[in-house]
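Attaching a single structure in structure tokens format; questions to follow.
Heads up, one of the protein chains got dropped from this complex, but the rest are sitting where they should.
A, B and C label the chains in the order they appear, each numbered from 1.
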Amino acid sequence: MERPRTIRRDDGLWLLQRMRLIRQASERIARLYPTDVMETPVHLCIGQEAVAVGVCRHLTDADKLFLGHRTHGPALAKGLPLPKLMAELYGRSTGCSHAFGGSMHLIDLEHGLPGSSAIVGGSIALGVGAGLASKLAGADFVGVSWFGDAATNAGVFHESLNFAALQRLPVLFVCEDNGYSNVMPKSAHAAFDIPSLADEYMTTMTADGTDVLAVHEQAGEALAQIRSGGGPVFLHCPTKRWMKHQGHERCDIVGNGIDEQRDCPIRKLERVLLDTHLCGAGELEQVRLSVEQQIDAAIAFAESSPFPTPAQLEVV
Amino acid sequence: MERPRTIRRDDGLWLLQRMRLIRQASERIARLYPTDVMETPVHLCIGQEAVAVGVCRHLTDADKLFLGHRTHGPALAKGLPLPKLMAELYGRSTGCSHAFGGSMHLIDLEHGLPGSSAIVGGSIALGVGAGLASKLAGADFVGVSWFGDAATNAGVFHESLNFAALQRLPVLFVCEDNGYSNVMPKSAHAAFDIPSLADEYMTTMTADGTDVLAVHEQAGEALAQIRSGGGPVFLHCPTKRWMKHQGHERCDIVGNGIDEQRDCPIRKLERVLLDTHLCGAGELEQVRLSVEQQIDAAIAFAESSPFPTPAQLEVV
Amino acid sequence: MPWSRFDSNYTAPTGGRRITYCEALREGIDQAMGNDQRVFAIGLDADDKFGVFGSMSNLSFPERVLGTPISENAMTGVALGAALSGLRPIHVHLRVDFMLTAMDQIVNYVAKWQDMFDHQVKVPLVIRAIVGRGWGCGAQHSQTLHGWFAHIPGLKVVTPATPYDAKGLLLSAVADDSPVLFLEHRWLYKNTGDVPEAIYTLPLGKANVLHRGERLTVVASSLAAIHALTAIEAHGLDVDLIDPRTIKPLDLDTIVASVQRTGKLCVVDYDFPFGGFGAEVCAAVTERAFASLQTPPTRIQFPDRGMPSSGVLERAYYQTPDRLAAAFGALIEGAPVARDLIGAGA
Partner (left out) sequence: MPWSRFDSNYTAPTGGRRITYCEALREGIDQAMGNDQRVFAIGLDADDKFGVFGSMSNLSFPERVLGTPISENAMTGVALGAALSGLRPIHVHLRVDFMLTAMDQIVNYVAKWQDMFDHQVKVPLVIRAIVGRGWGCGAQHSQTLHGWFAHIPGLKVVTPATPYDAKGLLLSAVADDSPVLFLEHRWLYKNTGDVPEAIYTLPLGKANVLHRGERLTVVASSLAAIHALTAIEAHGLDVDLIDPRTIKPLDLDTIVASVQRTGKLCVVDYDFPFGGFGAEVCAAVTERAFASLQTPPTRIQFPDRGMPSSGVLERAYYQTPDRLAAAFGALIEGAPVARDLIGAGA
């Protein structure tokens, strides 16, 4: 039972632009990475862009998003300017974390990104804390906890869901389930079914994490429920990781079963936009080109930015 | 649909004796406690005896039981000699932990009690480790993780269940659910239903934790499944705590709704033993009296035992 | 800003209102919450009628006092997330030992968050914990660990010894824009002292000189400071007694100035002996006042093993004012200090 695939033009274009921004920036990073200009690990999310972009379309700058190690996609989707990301990867003072954070520790206070963490699981609790702050302050922002399938192994996952549910906090849990923890498949790291377990605590929804329209629709429903005081919601998004866990190479895990034509969230959306005559092929190409220019500019910015100085290690 | 309440006479008498041992020892501790002869906190389990005794009837000395803070009942049920418990509470060198452990840290290597811990939750993982040891060594003992309802709040609970299930380890999880974490009711500490959550990981059974025959029967089934290689089992035993969380006083929490006639596991068993003519009233009284003598002897042993000396603080 | 209208007053008043350490804490928390509605309290049993040994009972803003499940790790993350979202949490633990379940959050998250983002964010988070021996509770319910936490960059560590300090330092901790661990010794809770009713703060990083003397400098915090003071007063010892009040930042200047005068240093540190606070003070003072030292600095600490349960052993594990007096006396006279006065592990 296929639903009719429709979307407003402004939404559709936004989703496409942000997905392209993430994809093309990631491809560029992958191309540059072997040259060692970026002295920091990179966890790319090529193939997973739909999750970040579909959810973030519904978030405001006031909503607080807490990320783990796979940061680039959701950070850009939330609004982190690309030059600040690139400068951070290049270890320059103009980076979003002033070169102190690196790839796994991105921040953008203006756009509701109060930081991200490289210790798997812990940041789930931080999103819950944002939800608690919203509730106690009588504010209307939402806390968003963003994590992968294997973060559900960690005890803090269980503790965080329990507390959010007990307190009926305005929190969206987004599980970007790419089926792997590094090279370990889900069957080896989780004895439970993730959405089924989550459902023991709270309303749980699932959306195909390679289909931005599906994510966009479910995230919209989830956030509407949360914002209307309905308590936390768990959004489970099965998706596919095309790259190795870390670094610039495509992943070669046997049985990964990725078909870059069929599984590509960008191609899927472009097809809908074309089929529903919201955009023409020329316009799509225009999006790609304009993103490419943004990337060139961001890299130029990073490359021309100053490095920090050792004197900055002085303790404040 | 009441099941016929039957039990073999030897089992019935064992269950009765051990429950009486725990109950009467606990009442005696409660009576002595205000005199400060025991310089250690006590978490009594009056009212909960059925869980400890019903489960431990099926355990051998080779099976390894790991306890939390509410130790006395399951430790005695597993085989810890009462004099060693009393001497430990009295802070004497003849105590099971040589006066280094106190009430919350009991050990009896001979009877498969490799220690207990006062940090809630953590010992759940130790039982899983015993199960792993059994599996790796090709042995046939079982690991038993013993904990209360609120230990399910802790992340280590989730991590332990997941790993035991992934590895299909010979582990019995026993949740002694008295509905409270100190004075906090379950509704305030767990947003989930405990057996329903446990069922997401493994076979889960429930037995009335005030009814020793029910516990005995379910624990028997659970252990049969575990010993035959069927993987871990979760046994959930709702029960009632008559005493305050800690110390010698009855609990006065509003709505605790305990009826010491109706809810008493000892009375329940005695009624069955009488009704099925397995024992006469005189014999039951005999059990009570002989336990009372054991307690007198244990206290006399503790009181006449030496204290440790400060020289024992020397680091080994 | 609500935090700028406090009185600051660094010496304890006398002749005023006497209340307990516990009441002083309670009052400080209550006033912090009244002064700034962004302040809230969270923790296991924070909201129950016993209120964390009485330090949180009958607070004026119960809607900002939250009990939690036994989930100390996530709750620390929740407090951090709330601090990053505009609030000022006070997270409380009945025992410091329970905080060990939250070390990922405390060390990897709370302590690092400002450094990782070059201090673009504030982390106004106070973590309170009760430390020290209880009643035969054994090794898992009796740790102190102030020096251990201070080892981690990004954490301030506060150890009030008196009711006056408890309230003033608590209010400073809540006013601080960086993470502060606030460690309260269980055995101080019933001590009384003069405490102003008004709201006031004491600076973090400024020591308190509890006794003036010329022949030995003793550095001691929390319960150890009280025991040392009792020892000095009872035996009329000519000792400079410095309570640093905060383990970190550490007021080395005050300590070094004293050692330059007395020529001798003894640190009484109710904590494990390897590394930690005692070692830091001895090493740092030796670095800065080597020429003034007449004898090597001495540490009086716990034995290098977990706390045993039996009362007999528990009492031997801690020092007493009498044993401290004997040790100070020996140091003043240049006599060797008996081994059991230093702690079996030293």
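Please note the rule applied: contacts are C-beta pairs under 8 Å (C-beta built on N, C-alpha and C of every residue); 3 or more make two chains touch, one makes a residue touch a chain.
Computed from a predicted model, the values in this text were never measured in an experiment.
Touching the chain that is not shown, out of A:H105, A:H216 or A:K240: A:H105 (per the contact rule at the top).
The chain omitted from view is touched by exactly one of C:Y164, C:W187, C:Y200 or C:F277, namely C:F277.
Within the full complex, the residue among B:L76, B:L166, B:M184 or B:L197 touching the omitted chain is B:L166. Per the touch definition above, the residue from C:I152, C:I255 or C:V268 contacting the chain not shown is C:I152. The chain not displayed touches chain A at residues 38-41, 88, 91-92, 97, 99-105, 117-122, 150-151, 153-156, 181-184, 188-190, 307-310, 312-316. Mapped onto chain B, contacts with the missing chain fall at residues 64, 66, 97-101, 105, 107, 109, 114-115, 117, 119, 122-134, 136-137, 141, 143, 155-156, 159-160, 162-163, 166-167, 312, 315-316. Not every partner is drawn; the one left out touches chain C at residues 73, 97, 100-101, 103-104, 107-108, 111-112, 115-116, 138-140, 147-148, 150-154, 248, 250, 272, 274-280, 282-284, 286-288, 290, 293, 295-299, 303-306, 308, 345.
Convention: only the chains that are shown with their structure count from here on.
Centre-to-centre separation of chain B and chain C, using mean CA positions: 38 Å.
Note: centroid distance chain A to chain B, computed from Cα atoms, is 47 Å.
Separation between the centroids of chain A and chain C, computed from CA atoms only, is 41 Å. Chain C has residues 69, 71, 73-74 in contact with two or more other chains. Residue positions 155-156, 159, 162-163, 166 of chain A each touch two or more of the other chains.
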